[in-house]
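One structure below.
A single protein chain has been removed from this complex, and every other one stays in its place.
Presenting chain A:
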Amino acid sequence: MEKIYFNQPPNKKVEKLNPKKETIQFLLNYSKALSIIEGKHMSYENLLN
């Protein structure tokens, strides 16, 4: 059945990718800046820059 679709079987490995350093840094900064304030019936998010 393989022959129906192409002549040579695929043996190309997919390159392993990583996120940008900026993205990781953004997430770490976001985490540091985010705090949750618990109210009586709700919780509030507070983002300190």
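One rule holds in what follows: contacts are C-beta pairs under 8 Å (C-beta built on N, C-alpha and C of every residue); 3 or more make two chains touch, one makes a residue touch a chain; residues count from 1.
The definition used in the following text is that contacts and distances are computed from a predicted model.
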Looking only at "Cytochrome C biogenesis protein", "ABC transporter ATP-binding protein", "Ring-1,2-phenylacetyl-CoA epoxidase subunit PaaC" or "RNA polymerase, sigma subunit, ECF family", the name UniProt gives the absent chain is "RNA polymerase, sigma subunit, ECF family"
Sites on chain A contacted by the missing partner chain, in the whole complex: 1-2, 5-6, 9-10, 12-14, 16-20, 23-24, 26-28, 30-32, 34-36, 43, 45
